[in-house]
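Please see the structure below; I have some questions.
With one protein chain held back, the other chains of the complex are shown just where they sit.
Labels run A, B and C following the written order; every chain starts at residue 1.
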Amino acid sequence: MPGNSFGNIFKITSWGESHGPAIGVVVEGCPHGMKLSVSDLQKELDRRRPGQSAISTQRAEDDKAEILSGVFEGKTTGMPISIIIKNKDADSSRYEKMKSLFRPGHADFAYQEKYGIRDYRGGGRSSGRETAARAAPGAIAKVLLAKSGIKIYAFAMRIGTVTADKINLDEIENNAVRCADKNAAKGMEKEILKAKEASDSIGGVVEIIVKGCPAGLGDPVFDKLDADLAKALVSIGAVKGIEFGSGFSSVNMNGSENNDEISSKGFLSNNSGGILGGISTGQDIVMRIAVKPTASIAKEQKTVDINNKNAKITVEGRHDPCIVPRIIPVAEAMVSLVIADKLLMQRCVRDD
Amino acid sequence: MPGNSFGNIFKITSWGESHGPAIGVVVEGCPHGMKLSVSDLQKELDRRRPGQSAISTQRAEDDKAEILSGVFEGKTTGMPISIIIKNKDADSSRYEKMKSLFRPGHADFAYQEKYGIRDYRGGGRSSGRETAARAAPGAIAKVLLAKSGIKIYAFAMRIGTVTADKINLDEIENNAVRCADKNAAKGMEKEILKAKEASDSIGGVVEIIVKGCPAGLGDPVFDKLDADLAKALVSIGAVKGIEFGSGFSSVNMNGSENNDEISSKGFLSNNSGGILGGISTGQDIVMRIAVKPTASIAKEQKTVDINNKNAKITVEGRHDPCIVPRIIPVAEAMVSLVIADKLLMQRCVRDD
Amino acid sequence: MPGNSFGNIFKITSWGESHGPAIGVVVEGCPHGMKLSVSDLQKELDRRRPGQSAISTQRAEDDKAEILSGVFEGKTTGMPISIIIKNKDADSSRYEKMKSLFRPGHADFAYQEKYGIRDYRGGGRSSGRETAARAAPGAIAKVLLAKSGIKIYAFAMRIGTVTADKINLDEIENNAVRCADKNAAKGMEKEILKAKEASDSIGGVVEIIVKGCPAGLGDPVFDKLDADLAKALVSIGAVKGIEFGSGFSSVNMNGSENNDEISSKGFLSNNSGGILGGISTGQDIVMRIAVKPTASIAKEQKTVDINNKNAKITVEGRHDPCIVPRIIPVAEAMVSLVIADKLLMQRCVRDD
Partner (left out) sequence: MPGNSFGNIFKITSWGESHGPAIGVVVEGCPHGMKLSVSDLQKELDRRRPGQSAISTQRAEDDKAEILSGVFEGKTTGMPISIIIKNKDADSSRYEKMKSLFRPGHADFAYQEKYGIRDYRGGGRSSGRETAARAAPGAIAKVLLAKSGIKIYAFAMRIGTVTADKINLDEIENNAVRCADKNAAKGMEKEILKAKEASDSIGGVVEIIVKGCPAGLGDPVFDKLDADLAKALVSIGAVKGIEFGSGFSSVNMNGSENNDEISSKGFLSNNSGGILGGISTGQDIVMRIAVKPTASIAKEQKTVDINNKNAKITVEGRHDPCIVPRIIPVAEAMVSLVIADKLLMQRCVRDD
């Protein structure tokens, strides 16, 4: 309840600050006897890792995960899986001068108000670095889901002014921005570099698709599948909105257009995004999240210091001019965690 | 965990089906010694109640709440508050013919897949009627919040093609659609009546504003204020999306535009929607939800029956051609529940 | 978390005061499609009901349960099951004079300290009447467990100075004290009547046995089966202790005596009480609870009033001189709830 756990049966508890000795996560509820190795985790951590290309931060973390418990002779034992990722390239010196300044668009002010104390180095716990402790358990959830034929895809639907048009899910990992449209990808990269040169940043929209999800997942009336997905995704820093299926554009339609009619061969459309009444229908689950422009920019901005005196700030440090490409594996991780939890929950209530 | 509870400290547990004898809710964690009467609840139930005007369903529920526990001599005792609302005008006969047909856009199919059994009368538990058991505890949360000077507003920002322009929060309760712009309200009403005549339905966008919320509410990294609000609001049937502050339109801005600069007199803008790092900043909290066009329409649609045979369906019954006006008090209730819970949670961790 | 819910998957939320209009409970997580009727509940409520014999209180509640949701055409639907039991014979008048006096051995003082307000009528929520809202959901759990061949027995092992000797579980319901030894039962009845005549009360020990419980239930390291059973049973008013298997008498043995050796035909003894490492072993689960003498006695006792002035009190009202016979169905109910919850939990984690 203090906010560092997520999930009920497949449950994670996360810890760690950006510039502390390490970050980590404890994963509970993973079924026993499942094959799992550290390379399963590393694959996803590498996708999220900084320094992958010219368009991302140059902080050089190798993000090597270690598994400290819960796996024995290559298999899960049903015991909690403790994962630790050491912080290596934590350069706190450049944060020294920002110790008493609140960075606009960041959590600095809010943390100070709430806790009265904060580890200001690199944003402390509010740093994007925290998401490595989401990617790792997400990787475990993915292994579990793969056994049930469930696969999660996420890609840049829009970055800056460029929108994907011809969607091909096989293209996602072929370009630095993780766009499912290879032509759009080029334009997106350009916009990111342009923003970087201007000491500024841009945002985007990520679409996430779950394929192979069985009907029946979700626990109305409050723990609906879409409600829990919304929480999971909005809990990621920089995410400012979410929509399912036709989402905000459903407002442009009449009920007769927006309703998905049904035939003996299945649904005739998917405006619902694969969820009705908070329960999966067996169609693809489709959602989109709005990712705001990165708050850290090298441009000078107005702010106040810890004594509420007016000041100017230029956020140095190593930042991503657009966080969309690196938020994608994190979004996949969060969706995987929700689906895994609902899948296990569903096993409890079925008639035996 | 089975999905009928919401909240941690200020916590509700809801029950009941549309055409059963009653619906109800148990409210736990309300501080003791607080003045509370059934009229506090009734006020909010009356706002949500069907049959208020020409633009809503004609089902004639008077929605009289009874308090069965937890209040003694006009004050809360700290014990669970049990609220019951009897179902009166439940006309199940017209559902008899839909017993084995799945209504497009409704939860019928999903419930059948998940549970293998369902109370088909009026949608059973998946009916919008369930939200009366949200409005009632929301009213209690509102009483609690009022003591701390916190007030929740919600209004129709858009219905069909009509968008509010000049926002005046005092106008909201002066028109049937609950729009904060009295001119736009007229256009909205017209669109609803037009849809009704066409045996069709329309959707809209609701904006919700929390005024007077102190800084410091929210529990990162998973139980962030925006994450929990997202879950709360998406758990309402018909809600297909949510955004905070500049939301999806933040994608149209650079970081330097979207960041809210700060001066010694406060923030210079509110693109964050009053939440940074998942914690309230003391600014107004601003969010918007997408409400899909009502699924129940009198137009003929394609569907299948319980044996997956192709069929046609015309959804009779008494429905709202646009659910926006009646979803507004429910959205306020859910937001109130989240803020009340976070407010109490904040009391635990403060330094004493 | 505010304390009125119990269980995780098979979960109950209880409400109601002794002299309010009703008490009740919401039961979540019961698998769908299970046959259930109000008579299943009534059977257990009748066992707990006051006024069954000369040795119990003469308060004449008929304790008729009503099911308000979650059951459709005789089967559970997977939706929350709301149960209400109206209070009928609530004679508050005799509590009027005790309004400002704290009854020794009762929760009056503690509630006043904690909440600053209390419904003093009949003890309010701290009344034993609350346990009717445990017996009812326990009855549902019993139906579920019976499907898996699990059966719960509880009986008076000791009342006053009389201890059961020849245990025959078939005798339990044949005598008013629910003792498994019919000869001891007579002595127990006598002791109760003697205490009653002396305007005093006595306590006892209840033994509870779970037969047919499969191996594997329990969730170490904190939600162990015995840990959750301990919580469940100690949460019943008047229970002051619990032990499993050889319990406190294990201290009289060496490890070589207390360890249960194993052969290919099973365990050679059951000092563990059927639980090792917090997990059921497949043997009978055996535990005993200490039930204190009823706090309400007609003898004059020293106390203070609400202003901390010395006073004398004689607790009138209709009370059980020994609560053991009526606590037995409640203990069974709590054990049933724990086992049902663990059984469903176990379904989640098994390898599929």
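Annotations
The rule is simple: a residue touches a chain if its C-beta (ideal position, glycine included) is under 8 Å from a C-beta of that chain, and two chains touch if they have at least 3 such contacts.
The structure displayed is predicted, hence computed values, not measured ones.
Check C:147, C:211, C:231 or C:318 against the missing chain and you find that the one touching it is C:231. Touching the missing chain, out of C:44, C:119 or C:219, is residue C:219. Of the options A:50, A:70 or A:105, the residue whose C-beta touches the omitted chain is A:70.
Touching the omitted chain from chain B are residues 1, 8-9, 29, 31-34, 78, 344-345, 347-352.
The omitted chain makes contact with chain C at the following residues, 1-6, 8, 14, 102, 104-107, 109-111, 113-114, 116, 125-126, 130, 158, 160, 195, 198, 200-205, 215-224, 226-235, 237, 240-248, 250-251, 253-264, 268, 271-273, 275-282, 290-297, 299, 301-304, 308-310, 345-346, 349, 351. Interface residues of chain A with the unshown chain, by the touch rule above, are 1-5, 8-9, 11, 13-17, 20-24, 26, 28-29, 32-33, 66, 68-70, 72, 75, 77-82, 84, 114-119, 124-125.
In this section, only the chains that are shown with their structure count from here on.
By the residue-number overlap criterion, the interface of chain A with chain C counts as same, with over half of its numbers used by both chains. If each chain is reduced to the centroid of its CA atoms, chain B and chain C end up 39 Å from each other.
Between the CA-based centres of chain A and chain C the separation comes to 46 Å, rounded to the whole angstrom. Chain contacts: chain C has residues 1, 8-9, 29, 32-33, 78 touching two or more partner chains.
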